[in-house]
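The other protein chains are all here in position, but one chain of the complex has been omitted.
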Amino acid sequence: MKNVLRHPLTIALAALSLPVCSLEAISDREMAGVSGQAFITIDASSYSGGSGEWAGDYEFTKVNLGLDIETLLTVDELKVGEFERTVGENGTVPKTDENGNPIIENGVAVAHDADLIIQNFGLGRVTNYQDAVNADIEEFRIRDPYIELAYKIEGGVRKIAGVRIGFSEARGWLSGDLISLTGNLNGRIEGPASIVYEQNCDSAFDSFQCFELSIAGETQLVSTIDLVDGALGTAGYSYGAGPETNEDGEVQNPDSPYLNESYLKRASWAGVPAGRSFAAPGEALEFIIPALTGSENCEVTGTPACFPLTNFQSVYIGNESVSLEDGGGATGAFISLQTTSVPWKDLSGVEGADRVLTQRGAFLNLAKFESDNGVQYPLNLDLFSATNGTPREATCVGRLKGC
Amino acid sequence: MMKLLNLMTLALCVISYSANADLQALDDSELSSATGEGLGFAIEDFILDTETSELAVTGIRSSAGDDIDIKWTKLYVMGEGSQSGTIKTPGQIGSYNHPYVIRSVRGSGGLDPSDPSYDARYANIGNDLALLEFATDSYSSSLQNSETFGTFSYYQGCIWGEPGCDNLSDVGSNGVAVQDIEAEIQVLTDTRDQIAATYAIHLAPLESSIELYYTSDIVPLETKVQAEQQDYDQAVAELLVRQDDMSDAFDFFDQNFPDNDCQVGQECSNADANCPLFGGASCRDARDAYNVEFGEYDEQVGVRQDEYNQLILARKDLDGAKTDPNKFTAANGSYIEAVENVEEFRVLCGVETNEFATCGEGLIARKGRTRDGVRDVSLALFNGGQRRGGLDIGASFEFVVDAVDANGTSSQRTDYIDINMKGLFVDGTSLRLWSAPDEEGVDEINAEIRLNLFIKELDISVCDPFVCGADPVAKEASTLNLDNLFISLNLGYGETQPMRLSATSDGNFQFELTKLRPGPDVDQNDQNSMQAFYDGYYENSPKSFISISDVRIGSGPDASLGRTTVDGLRAQYLKVTSRDL
Partner (left out) sequence: MKTTRQLVYALPLLISPFASAEMRAIDDMGLSQVAGQGGVYLSGEFAINKSGGPLWENGERPYYSLVDHDNNSSTPAIPTIDGSRSPDQCENGICGLRFAIKLNENSEGWYILDDVSGGLAFEGLTLQTETLTSAINYDVWDSSGNFQQLEIDDEVLKIGLPGVIRFNNLKFKFAVANNGEFGVDPEDDNGNPLMQPVDPAAPGGAMEVVQYRQTDIFGVELDGNVTVQGNLLLFPVD
């Protein structure tokens, strides 16, 4: 009988008959061992603590799928949210060519067709791609994806406000030609002051700035990058969304047309937004550095500070040195679609992070997240690679992309 | 007493109608019209409606482990035009000339295409294997084929047949949809022309120059960068060690002799140390010890800086070799531009092409075929063609959840989800199953799925039926509408990449699209042979597509979020394992 059970396509009808023992309550541990939680759970929540356009009653239903996914996936083109947007409204930035010149049609600057356009999108990579015999796959890992629906209660009627698909944890290479991006792409630039000096000063006496930089030596400078408007010659050039404040709370970018926007729409450039400075935390010259390294007109003391998104062909999501099981995955990544403002719950684990405030359209959230080593960023650049970009990781055998 | 395995009790009441009691054998001529290779079936005038019955879904829980009561309040499958299941319209599932089929066939892998038993559909499954195929209806005309019609609908941008989207002047050989896809192809062709115009030399010599430049110029610089990176990393590691030593020494000094003005990270001078003149030997020793550590740290800072500078120089050199047009003498522009242009050209015109002037099987050719399909549909509609009716399928759920608010307090809430799919078609879908030995030689069930799903309109409403039942405006405002949802999902590619379903020992299921398996006729140790295998896979294995021509949430002027596409999705490897949450 046991051999029969081992063969494929065997239908087993249990037919043993044995006496029953006395009944005992099953402890929780025993219960858990017998019948698992199963892979679908549904959670409901509500939120009404928002302000401004996010005020009001929101309700959410989240379907969690307990899945462990390993994949090497490619998509020729991913386009979400293809509808009309006017440049200048709601933080919509103009489309530009590779040099930053805005594209003009009928005398007006135009934006990209869709909120999210990613070409040659890839998750995972191929190692030894030029060696067809030894090429192998390094998978992208996703754990526990979820689908969440947001409802807004207006006048007693419940309306669907938005839908999002996200991953509880993700780890691996994400590649693509980011043509148009709407949402959050957080990155970190770091480098010693000497590189700024190197790139701008022939000697310490060129200018006061160069003198200061020469003293700074290898003070580590750190700044964060966000989506910026890269259209040369326009009012919004070099500005990011929202105000940039210094430690005293003073607004450093008062002329920004995007001062009151929570995020830019259809951006194709990223960098250190105007008004933001590098910081030199804990270093002797920490008070001088911000003054020296304020970003203005897409430059930081002569070093370019804005880069086309297509420069960043591949980013590593998560922590490359820590496995997913040990907590090396990025948390809080999602893609969503809304028709009205929706405050999604922020699942990145970063302290103080509460809600992700989104508006009408599509939204891609590749934001900073909390991991064992503290706050981590999906995009990590040094001052050198920032200008020159990150190369594409191969997703095909025999070529980098497009298979 | 014998215990019988009593699984079913069957009460049969058989009443025979009047019948031709005289049986006659079918003669051979009648038998031969059916070859009997497969069984076809079709359901005419089908209606399924669970109206008065009670269904429930059990076993779904919340993260906290509480059972969620899910009532399945409605399920219907009817013909198109049932107005969300309210009018009992009969639907057709297949038909005599376009049946659903279950058949058993032999694979055609290894056969010559001229062989009469060769069937291109089964070319990826070995001739020694029998497969079981379940296929839905199929149509040869582009208008009835939901794949081409779905693509047409996407480019047309509206649900054909609905008011506002039935104007014959918008279709035809130059209709809205055709123009849209032509514009897309034009952008691609322009890019191709631009690339071809950039280079005076041909594609093949350009590629060899790139190869050559890579080995002679890039590789040595990359090696240098790696070496410098290693040196830098080592210097940083050493610096951290010395920094720790310095901190420890300072802590020791500072705790034992707190009356000092010294700072860690700077040399501690005699004046700052404030060591007592008499009896301050231990103080001075500690200070000296610290200064020694500081000295080593400071020295390493310099070392790290030097390594960093060298690293930056190496990277600059590498970058220069890649981006400086003067360095790459073989052609116009820089090395990296050439690489990108060649990659782009290959994407557009295929791997086989060797000339800039020709364009083979690539993205442009694929889009061209799509455009031909779209044009066929557009022309057919213009000439009075009609689309056959599809199915209306709907399901409603009501579930009670514990909603948690921002403060953590939970309250019960009843959620409603009402799904109505109008005009659903699944023609062109097939599921193939066969058994073959896996990598360890153990027999396993392999599968291949080609799913074509086209839904004219998918509505998901979340409003409480008591509130919205009588208020169509409120219902519209609470609904997510997806127009012209088209999913073409292709999972598995014969023996090369079969799909496998299994379960693990801890009670979880697993679904896998295996890594590519070169067959016995591919020499796995030969570069060219393996590359040809991969190229064949990239060119021939079908990709998946998802397109929605309009995503609308609610009603109102800003309700439309436009088109959404996932174009050309392919998983070269996929493994999904369920796990307990």
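By written order: A and B. Residues from 1 in each chain.
FYI, contacts are C-beta pairs under 8 Å (C-beta built on N, C-alpha and C of every residue); 3 or more make two chains touch, one makes a residue touch a chain.
Every value quoted in this text rests on a predicted model; they were computed, and no experiment measured them.
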Sole residue of B:S114, B:S140, B:T215 or B:Q255 that reaches the chain not shown, by the stated touch rule: B:S140
Residue among B:D443, B:D471 or B:D526 touching the omitted chain: B:D443
Candidates B:R388, B:R413, B:K515 or B:K543 - the one touching the absent chain: B:R388
Per the touch definition above, residue among A:I40, A:V63, A:I153 or A:V322 touching the missing chain: A:I40
Residue numbers in chain B that touch the chain omitted from display: 1, 3-22, 33-60, 72, 88, 90, 95-99, 101, 103, 139-141, 144, 383-386, 388, 438, 440, 442-445, 500-510, 578, 580
Touching residues on chain A - with respect to the absent chain: 2, 5-26, 30, 33-40
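Quick note on the criterion: only the chains that are shown with their structure count from here on.
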Length of the line joining the C-alpha centres of chain A and chain B, rounded to whole Å: 19
For the chain A and chain B complex, residues of the former touching the latter: 8-9, 13, 15, 17, 36-49, 59, 61, 64, 66-84, 114, 120, 124, 131-133, 135, 137, 139, 143-144, 149, 151, 156-163, 192, 194-195, 198, 217-218, 284, 337-340, 360-362, 384, 388, 395-403
Chain A-touching residues of chain B, taken from the complex the two chains share: 3, 5, 59-63, 65, 68, 265, 301, 304-305, 308-309, 312, 315-316, 319, 323, 343-344, 346-347, 351, 363, 399, 401-406, 413, 415, 435, 443-445, 460, 462-464, 467-468, 474, 477-480, 506-508, 515, 524-528, 530-531, 533-535, 538, 543, 551-554, 556, 558-581
